[in-house]
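See below for the structure under consideration.
All protein chains but one are shown at their positions in the complex.
Labels run A, B and C following the written order; every chain starts at residue 1.
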Amino acid sequence: MSLKVGVIGTGMIGQDHIRRLTQVLSGVEVVAVNDIAMDRAESAAPAGAKVFETPQELINDENVDAIVICSWGPAHEEQLLACIAAGKPVFCEKPLVTSAESAIRVMEAEVAYGKRLVQVGFMRRFDADYRRLKTVLDSGALGAPLMYKSVHRNASVPEGLYTSDMPLNDTLVHDADISRWLLDDEITGVEVRVPRRSTRGNDLRDPVMVMLHMSSGVIVDVEISVNVAYGYDIRGELSCETGIAALPNRPATVITDQFGIRQAIPEDWRERFIEAYDQEFREWIAAASAGTATGPTTWDGYTSTLVADAALRAVDSGKLEKIEMIEKPALYSAVEKIAAE
Amino acid sequence: MSLKVGVIGTGMIGQDHIRRLTQVLSGVEVVAVNDIAMDRAESAAPAGAKVFETPQELINDENVDAIVICSWGPAHEEQLLACIAAGKPVFCEKPLVTSAESAIRVMEAEVAYGKRLVQVGFMRRFDADYRRLKTVLDSGALGAPLMYKSVHRNASVPEGLYTSDMPLNDTLVHDADISRWLLDDEITGVEVRVPRRSTRGNDLRDPVMVMLHMSSGVIVDVEISVNVAYGYDIRGELSCETGIAALPNRPATVITDQFGIRQAIPEDWRERFIEAYDQEFREWIAAASAGTATGPTTWDGYTSTLVADAALRAVDSGKLEKIEMIEKPALYSAVEKIAAE
Amino acid sequence: MSLKVGVIGTGMIGQDHIRRLTQVLSGVEVVAVNDIAMDRAESAAPAGAKVFETPQELINDENVDAIVICSWGPAHEEQLLACIAAGKPVFCEKPLVTSAESAIRVMEAEVAYGKRLVQVGFMRRFDADYRRLKTVLDSGALGAPLMYKSVHRNASVPEGLYTSDMPLNDTLVHDADISRWLLDDEITGVEVRVPRRSTRGNDLRDPVMVMLHMSSGVIVDVEISVNVAYGYDIRGELSCETGIAALPNRPATVITDQFGIRQAIPEDWRERFIEAYDQEFREWIAAASAGTATGPTTWDGYTSTLVADAALRAVDSGKLEKIEMIEKPALYSAVEKIAAE
Partner (left out) sequence: MSLKVGVIGTGMIGQDHIRRLTQVLSGVEVVAVNDIAMDRAESAAPAGAKVFETPQELINDENVDAIVICSWGPAHEEQLLACIAAGKPVFCEKPLVTSAESAIRVMEAEVAYGKRLVQVGFMRRFDADYRRLKTVLDSGALGAPLMYKSVHRNASVPEGLYTSDMPLNDTLVHDADISRWLLDDEITGVEVRVPRRSTRGNDLRDPVMVMLHMSSGVIVDVEISVNVAYGYDIRGELSCETGIAALPNRPATVITDQFGIRQAIPEDWRERFIEAYDQEFREWIAAASAGTATGPTTWDGYTSTLVADAALRAVDSGKLEKIEMIEKPALYSAVEKIAAE
């Protein structure tokens, strides 16, 4: 009675999800894989899994209950529409799609189907630290939220491959999505400021400061630095009317030695969010086994394309770039209980 | 190809392990249960599992690959011997057995079998914080360990049910076992001191201070307090030649409000060690699937009975109570790689 | 051989400085006082001190070596000019003066005198935490500074008396001055954003977010919240090229109880900065005894009027308000050694 999953795209992230579905999680098995490179698909396929030549065949195979999409972004729309046409739950890695128009087409298909089928890969929502932070906020004990500081620091980025637009259209989506989720609020406009550049990034526009204006009036202040050298450092601090709530340090041995009283910080996102990825799929498996989806929605994927577009405009204009959205389909407004940790 | 497990004893802890094996972990299924109360066994049995009338029948059933023992302590020896006779891997909850003589009989059977089959339920060894602490120590960066402070505090204990001997024969085993494992060392003697009593425990001997003398000369200083009111607080601090290494605070939102800058602490052992229990069984499943056992050994269970006995003698004598052990069978001396987190 | 000091203005802050000069610090005595209310001056005067009817008489009295000005802002210019005319060192509480033009006149007089005589009351520069932070930055170990986050939170402000402009023309000066000093940099422009309002402040514009653009390109991001209920919370975090340096929590007993693991925070600025005030005067006494002044300069007072003016314009315009300064007199550019703590 395990959920039978087909995985499309067997690059680094696809392989990691296959490992997770095969070795870590219960109630699931990988029965099918597909990749544009057949040999890569074959070497990634676990014992007993069938290798399909096309995504379409995999999606429509009657032995496949649900799909995990790890292909590149431009291929997502067609694959998502095929999953919805087949009525099969689908987990889609970021980015959901590569334009707002594309996201609208996927939403229209899902709304026409009448039930959620798509979960987008915003894994931070499944992180225990963020969930505890949200629990504190939602308790109301600190009053209404007024500001949120989000800090996103990478030790380094691949020189040449990582361009100056990527902090805004690739990295910022995590801070934007988690802000929307934490605050249960929508982004209405984006401003970007460019401080003194780090000499570690050569000509890279790094760091950047982003202000997200929320519909409630809350301002989210994001620091993105991608060359901090010392590690992967994700911080979040909510300023509320009667108190502050912040993400804690990560658990790490407290060492006292010639460098002081100290705790290590994670080296990269893998180390930081490994449990969040597991939990993300644990909840996806539960929903997909029931023929539907929970967690981040197609709407969330849609807004993330709008935020990235606005941020890129804002860096050029130096002004507040407003975000215009279509009306939110009722399908995405349903109150959803967050699964207990 | 899942490991087929039979569970003996379906009280609170047995039910929790059935949940874990059924809903949380992969590569395993519960196919058989037994309890002295048949109706409790029947209501605890997951779909498809067979309910056995006796432990012996469950252990010997050919559909059962491995056994989890959650019955009461006095029943363990017979059940363990039956598992070994059947050549089946077995996870046994604490206490392994209730006397040193009994532990020796189980060791003799396992040694005669020629391969480890028994894992004892010391779950702290699977906790990520303790493992990181051990990694720091084993790196050698801080020099040799000289002292270890272990703090074990419970919010409260059930009045009447929890007696004055229990901190020493029930609670102390965790601190003793984790000290032996962290330090890769053996306990040679035990001293107990009784400070001013807490009025919260009425006539209970609470708190107690225990000194464990290790064969290397390291002294382990244990504080056991079972009525601290504020939560479940487990601490460990290693004093080494050139530095200190300590367990960190548990991850918890940092709240700043009228009570200060603060982080919550766990309420009980369940909240504190839930991931450790999962990891404990994850590693047991891997070893049992290979027909053997890793983790805490029958020898570790044997020593824990000796430590508890010595502690009880020490509280009466007020002196250092030495521990005399049989020679350690080679089976339990093999170097064992700790599974990576 | 003590420094003989005359104090002008014997309101709350004047009385506190008289206490400090009389009871706490060595090498100084208060020999003269003046206030617009003679009876208040008389009751504030320590034993042996002469009460003067006018500031002018006090300043010119031959028994007075140096002056401390604690009168209200509009009276400062005339008193400062009189001190300079008399060639006497003077400590002047904030605000130095109430307009840029006024500040320029004081600078011209001091420059004409040819030697520094004026120290402005920016006490944060004397705080041990800020000094340690600057030492870390100046060591160069973390590379160049790129961003600075300054947080300024008050538990509450007097309703009615505290107006919406005061966070910008009264509170912000501390964050602005400490940023200039920490970064050894000048402010070139100011932006203000107004997030969702706290309901605790009724119609007060609270909180506000301010961005200070520095000539190096560093952006300083200031949160000012004046009704946070929980205490007085001053934070500062420098993002540098290869690391972060931040003000620590204030020393406070670590309590573990039903509210968690926690440390108290200061109630108000008095508790937070009491040692800084002492140190501020300790260094003033040393310089004044040598016939000159160190620490915050008339130029620093001048820039603070410009920053407050720009911030008030920015809240109205919603735009970056640039700051135009006169050329900096050489008198205020001299490298000055910070006294060791």
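The rule is short, and it goes like this: contacts are C-beta pairs under 8 Å (C-beta built on N, C-alpha and C of every residue); 3 or more make two chains touch, one makes a residue touch a chain.
Worth saying up front: this structure is predicted, and the values here are computed from it rather than measured.
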Considering the complete complex, identify which of C:164, C:249 or C:292 is in touch with the unshown chain. C:249
Selected residue (touches chain absent from view) among B:85, B:144 or B:325: B:144
From the list A:19, A:115, A:262 or A:322, which touches the chain that is not on show? A:262
Interface residues of chain A toward the undisplayed chain are 229-231, 233, 249, 252, 255-265
Sites on chain B contacted by the missing partner chain, in the whole complex: 143-147, 149, 193, 195-200, 207, 209, 211, 214, 216-219, 221, 223, 225, 227-230, 233, 239, 241-244
Residues of chain C in contact with the chain not shown: 22-28, 128-129, 132-133, 135-136, 141-142, 242-258, 263
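One rule holds in what follows: only the chains that are shown with their structure count from here on.
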Rounded to the nearest Å, the gap between Cα centres of chain A and chain B is 38
Could you please state the distance in Å, as a whole number, between where the Cα atoms of chain A are centred and where those of chain C are centred? 45
Between chain B and chain C, centroid-to-centroid distance (C-alpha), Å: 58
Multi-chain contacts in chain C: which residues touch at least two other chains? 229-230, 233
